[in-house]
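Every protein chain of the complex appears in place save one, which is left out.
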Amino acid sequence: MRQRLPAIVSLLVVGGALAGLPFTLSGYHVGLAAQVGIFFVAVLGLNILTGYTGQISIGHGAFMAIGGYTTAVMSQDHHTNLVLTMLMAFAICFVVGLLVGLPALRLSGVYLALATFALAVSVPQLPLKWSKFLGGRDGVQTSKTVSHLWLYGAAWTASAILFVLAWLILRGRVGRAFRAVRDSEIAAVASGIELPVYKTLAFGISAAYAGVAGSLFVLATNGFAEPSEFGVVLSLQILVGAAVAGLGSLWGVLAGAAFVGLLPAVSSSVPVIGSDHGRDVVFGSAVVLVMLLLPDGFAGLFARVRRFARA
Amino acid sequence: MAVHRWKLGALLCAVLATAAVASTAAASHSSSTPGVSKKQIVIGGTFPFTGPASLYKTIPAAEQAYYAYVNARGGVFHRKIKDIALDDQYDPSQTVPQTQKLVEQDHVFAVVGSLGTAPILSTWGYLNQRKIPQVLVATGDAFWGNCVHHACDGSTKPWTLGWQPTYPGEAKIYAQYILANKASAKIGVIYQNDAYGKNYLAGLKTGLGSHANQIVDTESYNVGDSAQVIAAHIVALRAHGADTLAIFATPTPTIQSLVAKTLIGWNPLTFVNNVSANRLFELAAASNGADLDGIISTAYLASPTTQANLPGMKLAKSIIHKYAPALDQSLAEGDGNIIYGLAVGWTFVDGLQHAGKNLTRPGLMKALRTMNETKNPFVYPGMSVQTSKKRTFPMEQLKLEKWSGGKTGDWHAFGKIYNGIH
Partner (left out) sequence: MATLESFRPRLRDRAALGGVVPPVSLLLVAGAAGLLVGSLRSEVFAQLTVQGLALGAVYGGLALALVLVYRATHVVNFAQGELAMATTYVAYQLIHWGLSYWEAFFATLAIAFVLGLVLEVALVRPVQHRSVIAAVIVTVGLFILIDGVVNWIWGGDFKYMQSPFGTKVYSVGGVSIARLYPGMLGVVVISVLLVWALFRFTKLGLGMRAAALRPAESALVGVRVDWMLAIGWGLAAVLGAVAGLMAEPSQFVLEPTLMQPILVYAFAAAVLGGLDSPAGAVVGGLAIGVSLNLVVQYVPSISSELQAPFAFAVLVAVLLLKPSGLFGHREVRRV
């Protein structure tokens, strides 16, 4: 129990801070904080796939698109309860993730990166093709819109639930299998782990998380779903978030989510360079610098700080 | 180990608390009408400064120049107008957060002049719910006038108002022209695959009536498509036997279409919609080889080149020279969007004056919905901006124009003024 105490305490601190936050921030900033929660879910999901199972994906924006359109379409056409649409997004993306995971079995490294990139580019084109059903460029609007506070609560509640779920999955047999696959596929097979099962499972879980994030993402844009929201840049952002987060640490994922959720908004107020260009210049340089200076992301940085403090 | 997690936690809390204090301090506004104080009116809008429709970015610059001109002359009821123009890249997914920022962080009084059909569609629910004026939007879709009294998307949108003539109405004029001058035309249409493009296509079909079957092929492109895609569509239209081409597109695809048709040696009777009939865009097409003579469009603004001697155009020149000198050259070359921005600025200031000293959001809407502007110096001579309970489209007049003079040519208006366009 004493071993667990610090972990529990840090969880409580984060939870407490998050619960208190909306009472101190303006509406706009609550919206930004909700944005961080949405990226938290997506980055957490990608971390399961990339960090724990060692498979890269530059296509998670595609799963977010599927989740987002699930919410928008169900709400517009059937007035489905928004929370229910999130669960549907989770389920649908889990299945789609498993299906995408099957061909991905045969790919690895650079090839997997390219194939998932293909997914990220292709999926947003589909609503344009089937515009009668999916709204085309004029988008799909949910029948209900939510306040920043609602969104904030939903995003961080989902984050908490999915964090616990990830913790439960990763600490057990499945998590051990994931790590074995990452460390050495040959060794994993030798020790009786069924490679196809665990690799596709990791894809499914990861995609399901992205689906929930996508659902929240659409609610964050007033319930308006439109193809360009889910462009390649979104996929890149999630990947950057996961890389910045590093491995196996709540703090890391939090830092990664804050990095991609806040930095563009914060850096758009950089003087001299000008707002919109400043955003890209600062964000791009930050990505490169973090990769060069923090090989293991923020998780690695925190670990180093702890070691340093202990010494 | 526990200690250090504690420390990190404490650090995080401290950072969050600081951020919280800073932001609440920044947000402490106290005024009955947001964005309006004794000395200032804060308005905002979203525009494509970058991205596929960035050729329109002179519009907000001209609007700001006009407000600067008004401010220098004392403002409106001693209030200076502050206009916050944000970049949304003509991308609805950017318009939504940028508009939220205007409303929730900058606390604007009204959203004025925001550009693009899809961007407006993505935000009008949000703004109407909050009863924030979304006025003089830079798009000519029929929605803005039609949804005032009867429901669109499940509710009326009384807080949204357009300005320019509607797209379907404009397309009907092209249909009339075709029926009168080339009755046997085989028409090919390239249009943008969204509400904007479909509005035009629908108007053309309505205008052609029983002759709608003379449209031999329609091709749609998507925003951001490359020139290759556009060129392939043009090839296809020709292959379907069209001898008349209607281009219902934003500037870049219009330029690409005009060049593409010339590159395959095709010379149909060509129509370009008003929003792309800016002399600068045609010159850009010409410099890439496009053959322009005889293409037809419509106008509702005075021309800074062919009508440079009108008092309004002289005023435009002096305002731009003083308050936005960076635009001097494009105005001299005939950038009609600058005139558009000035004209919209004129209407908004006119609306503020009619709304009175005690400025409220409902007051502004009432003023803008009962306009009678016969003196707007930037619109085409003889045209006026008017609204009433029954008339929900401010500008309902158009005149045909034709390009002549080749690579260094210009638009020349001809024929009568068409009234009651919608």
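We just call them A and B in the order they show up, numbering each chain from 1.
Keep in mind that, in the parts below, contacts are C-beta pairs under 8 Å (C-beta built on N, C-alpha and C of every residue); 3 or more make two chains touch, one makes a residue touch a chain.
These figures come from a predicted structure and were not determined experimentally.
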Visible chains that the absent chain touches, using the contact criterion stated earlier: A, B
Of A:Ala91, A:Ile161 or A:Val288, the one touching the omitted chain in the full complex: A:Val288
Residue among A:Ala7, A:Leu87 or A:Leu126 touching the omitted chain: A:Leu126
Touching residues on chain B - with respect to the absent chain: 49-52, 54-55, 57, 87, 89, 193, 221-222, 224-229, 231-233, 235-236, 238-239, 252, 255-256, 259, 262-266, 284-285, 287-289
Residues in chain A touching the chain absent from view: 50, 56, 58, 103, 106-111, 113-115, 117-119, 121-122, 125-126, 128-129, 184-186, 232-233, 236, 239-240, 243, 273-274, 276-288, 291-292, 295
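Basically, only the chains that are shown with their structure count from here on.
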Distance between chain centroids, defined by C-alpha means - chain A, chain B (Å): 36
Residue ranges of chain B touching chain A (in the complex, touch as defined): 1-10, 12-13, 16-17, 19-21, 23-24, 26-27, 49-50, 87, 91-93, 96-97, 100-101, 104-105, 117-118, 121-123, 125-126, 129, 153-154, 193-195, 222-224
Complex contacts: residues of chain A adjacent to chain B: 5-7, 9-10, 13-14, 17, 21, 24-29, 31, 128, 131, 136-139, 141, 143, 145, 148, 221-222, 224, 226, 228-229, 251, 275-276, 302, 305-306, 309-310
